[in-house]
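Of the protein chains in this complex, all but one are displayed in their positions.
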Amino acid sequence: MTEILGSLDDLAARVPDGALLALPPEYSFVPMALIRALIRRGAKDLHILTVPIGGMAADMLIGAGCVKRVECAAVTLGEVGLAPRFSAAVEQGRVEVIDSTCPAVHTALQATEKGVPFMPLGGLIGSDIVKQRNDWKVVDDPLGRGNGKIVLIPAIQPDVAVIHSPLADRDGNVWIGRRRELATIAHAARTLLVTVERVQNESLLASEATAAGALPGLYVSALAEAPMGAKPLGLVEHYEPDHDELACYGREARSEQGFRAYLERTVFAGTRAAAE
Amino acid sequence: MTEILGSLDDLAARVPDGALLALPPEYSFVPMALIRALIRRGAKDLHILTVPIGGMAADMLIGAGCVKRVECAAVTLGEVGLAPRFSAAVEQGRVEVIDSTCPAVHTALQATEKGVPFMPLGGLIGSDIVKQRNDWKVVDDPLGRGNGKIVLIPAIQPDVAVIHSPLADRDGNVWIGRRRELATIAHAARTLLVTVERVQNESLLASEATAAGALPGLYVSALAEAPMGAKPLGLVEHYEPDHDELACYGREARSEQGFRAYLERTVFAGTRAAAE
Amino acid sequence: MSGDADYSDAEFLITTVARLIETPDVRHVAVGAASPIPGAAALLVRKLKGGTPRVSLIHGKATNPFTDGGREIFDCAGQGRVDVFFLGGVQIDGEANINLVGTGDYPKVDKRFPGSFGSAYMYFVVPKVILFRPEHTRRVFVPKVDFVSAPGLSAPDVRRPGGPKYLVTELCVMSFDAGRGRFRLESVTPGRTVEEVRDNTGFEIEIPDRVAKTLAPEPERLALLRSSVGREIADVYPGFARDMLGVAA
Partner (left out) sequence: MSGDADYSDAEFLITTVARLIETPDVRHVAVGAASPIPGAAALLVRKLKGGTPRVSLIHGKATNPFTDGGREIFDCAGQGRVDVFFLGGVQIDGEANINLVGTGDYPKVDKRFPGSFGSAYMYFVVPKVILFRPEHTRRVFVPKVDFVSAPGLSAPDVRRPGGPKYLVTELCVMSFDAGRGRFRLESVTPGRTVEEVRDNTGFEIEIPDRVAKTLAPEPERLALLRSSVGREIADVYPGFARDMLGVAA
């Protein structure tokens, strides 16, 4: 059964050091408050999988020294520009990057979702990504029907995945709407931790209208309320991204010193104040 | 762009003789009125793919002589009992059966959805289904990691798929709710024909709540209104299955003669009367 | 089988199946279409245990948790998230092969049944598959099935975390030992005999020297079946609940 926890810190405590942690993309229910809690708890040696693109969450975790390795199709702040802590850490060799491409990340999770050791994916061949990935395998058409070469992508099973949603119910069912990559992440991960704007009493499975956008509690290990928990990113139909704050991060995080000041203000002091 | 047609017969005319026709399972938005229109137009030599289980729709098409071959995980009338026209046609060798199993049908459509020539699936090995399928292939772990043998299921691309939904909008977006096998069918099929209880003006994509359960018009070739179009089957939250009518079908269709009388009453005369 | 007992055959089978479900490792029981007795047994266990295990009846409403379409139950099982599932068979043989397709020389069958459904997959991936087939005759329990919808045993190079664990019929409960590749008689329905089981089974089974009687339904459980659990069952199987448990939807 899904546990409903009292605090973000309780939730953050469920992400062990060294875990393979899956993060949703910037536009999709990103649990920023939980990311800040993870940084506060001093998480270490995380292996991050961005599904498929990382943003501010990945950049902050990397900058805060929580990350050993990142597998990604890209890490970017989007309109704001490059992800500065990611770029710096890669250039200085402080984080290992495993380059991927968007559909390969989806495919690797779909393989785990389906309980198979791999799935094939078209394209890719001739990309240096394939050359660097000795876990991927290029094979001749295994059906022997003249379909040519194809890449087999091994399954990836995240130890933990984290998302922020507008709404859950007391049975642990969580609204994901049309962000169905979150369903695949949930199906594939060993543990799913969820923060939500609010928990309602009525079951999301009580009507077909809400069931259509619900992830069953079956896949939800624990959840906690975190109002405004995606800020400064947006949450569709709930709040817009705080563009000024994002630009401010993009600017300050260009230097190690600026990033430290940003963390101090928004992760440590900021949250301690908010918690009082 | 999705065409909005005036009649079921216009829609039925879009299913060519000989087509590979995908049908949704009994509990999932079955377009019974369109099936009756197909029988009225005298469709011939259809290859039916039941996704993954066929029911009254498949049984009626088979009984009416529209079907040359059926690929299925099962065909059954559920609580009512065996599918009588299916069983009779198979026993008399009048229809070719390609036996499958539920997840293999889903997998074959997912492969087409993903644009790959095959997908692997666990289990299966040792089943006589595999022995009979010379399109499926059992291979040693192609990753070479000691995962053992696995079955590769080739992609299936239906020529046409048909569904009945409660609701569409003028852009051709169609409500499928949590019946996401319909999304996979739609993504995989060359042509998707949809009947709906009603067409509304407001776009289903206008809010996240309805978008979560919507199939984009991108995949919808043509649609037509058909109120009560799933009857005598049910449509979740709209009407219950007509159990008496289903039992009546199960009884009458046990004999060729009874089935003919049932068709005459419900497909030919019945609809001619309703159209007046 | 009930004779003048104060419970019906259905109630007896439900409580028998329930006992096989309720081990501590079981977190999630899934039940396929048209399976009222296994479904009722799972709901009964959930009620007795205060909400654990989860029970998913794929054609239920309140009891159907799936929102990813028809493939979710298979994906879910493939992920190792389904601990118990039920299968039947037109024919079942001594190696626990099941046939759901038809009798005779496939593909020219004499009698065609619906088909294999998801058995060829679920039988491999669910750790505790309970075979449920009330009719205990040599027509069903044959030396060798005419068509293997799903095999009871697999070679070592085939990944198989799951498989058959029990067989429940109107006459008895058997366990299946994959290592030895055969069924073992565990208990016999009150009023029936080991000889009846042997006479009506078309394959060899292991029969211990002393065979227990299958327990009669516990009164507390009977009461639940006829009240709160019965109402949950009626949500999915109204006809069954009315006719077999005397509970209205």
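Chains: A, B and C, in written order; residue numbering restarts at 1 for each.
Everything that follows uses one rule, which is that a residue touches a chain if its C-beta (ideal position, glycine included) is under 8 Å from a C-beta of that chain, and two chains touch if they have at least 3 such contacts.
Keep in mind it's a predicted model, so treat the numbers as computed, not measured.
In the full assembly, the chain not pictured is in contact with A, B, by the touch criterion defined above. Contact with the chain not shown here comes from a single listed residue; of A:182, A:246 or A:263, that residue is A:182.
When the missing chain is restored to the complex, the residue among A:66, A:121 or A:218 that touches it is A:121.
When the omitted chain is restored, the residue from A:37, A:51 or A:205 that touches it is A:51. Note on the undisplayed chain: of the listed residues A:106, A:137, A:164 or A:231, the one touching it is A:106.
For chain B, the residues in touch with the chain missing from this view are 1, 112-116, 173, 183, 187-188, 205-206, 211-212, 214-219.
Touch with the hidden chain on the side of chain A covers residues 25, 27-28, 51-53, 72-76, 78-79, 82-83, 86-87, 90-91, 93, 97, 99-104, 106, 110, 121-130, 132, 140, 147-150, 178-184.
Following the convention adopted for this analysis, only the chains that are shown with their structure count from here on.
Of all chains in the assembly, those touching chain B and also chain C are A.
Per-pair tallies of C-beta contacts place B-C first.
With centres computed as the average of Cα coordinates, no chain lies farther from chain C than A. Between chain B and chain C the centroid-to-centroid distance comes to 29 Å (mean Cα coordinates, whole Å).
One finds 36 Å separating the Cα centroids of chain A and chain B. Measuring from the averaged C-alpha position of chain A to that of chain C gives a distance of 40 Å. Counting only residues that touch two or more partner chains, chain A has 114-116, 211-212, 214. Counting partner chains per residue, chain C shows two or more touched chains at residues 66-68, 75, 78, 125.
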